[in-house]
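Here the complex is missing one protein chain, while the rest keep their positions.
The letters A, B and C name the chains in turn, as written, and every chain counts its residues from 1.
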Amino acid sequence: MHGYADNKQDHVRRLRRIEGQIRGLQRMVEEDKYCIDILTQVSASNRALQSFALSLLEEHMAHCVAEATAKGGAEAEAKIKEASDAIARLVRS
Amino acid sequence: MHGYADNKQDHVRRLRRIEGQIRGLQRMVEEDKYCIDILTQVSASNRALQSFALSLLEEHMAHCVAEATAKGGAEAEAKIKEASDAIARLVRS
Amino acid sequence: MHGYADNKQDHVRRLRRIEGQIRGLQRMVEEDKYCIDILTQVSASNRALQSFALSLLEEHMAHCVAEATAKGGAEAEAKIKEASDAIARLVRS
Partner (left out) sequence: MHGYADNKQDHVRRLRRIEGQIRGLQRMVEEDKYCIDILTQVSASNRALQSFALSLLEEHMAHCVAEATAKGGAEAEAKIKEASDAIARLVRS
């Protein structure tokens, strides 16, 4: 079981809304909407994806990372390193 | 006609790929994939959305903004301001 | 003369404040301040640097880019490409 198991349906619903936003972007391009309005919608989708990622990450730290660090040792270090690398990818993307 | 009219089909294809990535994320959550692997996929989707936005913005500047600044005056200033605000939203999102 | 010439003193003052924030960060590390408080200060410095970049970029577009696009031709295209590349670096950093 993963950290996000309790909120699985929330996460799926949230991702469906983001999928709807991306389909909305396709429609905007097909209907020749104004570029700036499309860009505003892209920023909103990006923020929605980030919020999803941040809530997943918080649950991961509260469960997987916390369990590993409670045991300590190499496994704990590996989990911290893995989470830090994922955070770096998010910060830089 | 907007700046992106010539590449409309490219943009729609690109957005369909991003839509596919978001559906992939839903599947990953539903199939209890490992959090870190989901986060890696979110970073990839964010970068794809950013690339789409940056290419739309470049076309907007090469067409709409360039036309307005060629005419000059208040319309030119308004287009520059509008583009700058969109860039600020992208940088901050 | 560059686009930012009129606001040169404002820009220098703004950068001095950011320099002060960075020295504040050094002091925080030297005085063993709490990590989270240091990170909050880093986010503030990052936002200040971004605001500086965005205002410089707006002036650049309102002057250098607008002048080039008013003339048109290869020079205009080169300026648009150059500005777009700088925007991409900001969005991705």
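Criterion: a contact is a pair of C-beta atoms (placed from the backbone, for glycine too) under 8 Å apart; a residue touches a chain by one contact, two chains touch by 3 or more.
Everything quoted here is computed from the prediction, not taken from an experiment.
> In the complete complex, which positions of chain C touch the hidden chain?
1-5, 8, 11-12, 15-16, 18-19, 22-23, 25-26, 29-30, 32, 34-36, 38-40, 42-47, 49-50, 52-53, 56-57, 59-60, 64, 82-83, 86, 89-90, 93
> Contacts of chain A with the missing chain: which residues?
Considering the whole complex, chain A reaches the absent chain at 50, 53-54, 57-58, 61-62, 65-66, 69-70, 72, 76-77, 80-81, 83-84, 87-88, 90-92.
Just so we're on the same page, only the chains that are shown with their structure count from here on.
> With a Cα-based fit, what is the angle in degrees between chain B and its identical partner chain C, given to the nearest 5?
A turn of 180 degrees brings the C-alpha atoms of chain B onto chain C.
> Express in whole angstrom the distance between the two chain centres, defined as the mean CA positions of chain B and chain C.
21
> Using the average of all C-alpha atoms in each chain as its centre, how far is it in Å between chain A and chain C?
The answer is 28 Å.
> Going through chain C residue by residue, note those that touch at least 2 other chains and give them in order.
Residues 92 of chain C each touch two or more of the other chains.
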